[in-house]
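Missing here is one protein chain; the remaining ones are kept as they sit in the complex.
Here is subunit A:
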């Protein structure tokens, strides 16, 4: 909840450079998605294959968005 508030109103301040703000927002989002998967969806105690699938999805989605943004 705090990270959402920080992402929405903190990182969007005009004094922060757009690239820095965007990367920070994407990193925070990736961490939030990872936490939702691990603790809300209980993937932390799931079989390794499912756990890896979840981690892979977060890693691929986040890196894809950041790479296209920076390219």
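Before moving on, here are some points about what is shown:
Heads up, the rule we're going with is that contacts are C-beta pairs under 8 Å (C-beta built on N, C-alpha and C of every residue); 3 or more make two chains touch, one makes a residue touch a chain; residues count from 1.
We take it that contacts and distances are computed from a predicted model.
The complex includes a chain that is not drawn, and of the options "ATP synthase subunit b", "Sigma-E factor negative regulatory protein RseA", "Cytochrome c oxidase subunit 3 family protein" or "Monosaccharide ABC transporter ATP-binding protein, CUT2 family" the UniProt name matching it is "Cytochrome c oxidase subunit 3 family protein". Interface with the hidden chain, as seen from subunit A, comprises residues 1, 4-5, 7-9, 11-12, 18, 21-22, 25-26, 28-29, 32-33, 36-37, 39-42, 45-48, 50, 53-54, 57, 60-61, 64-65, 68-69, 71.
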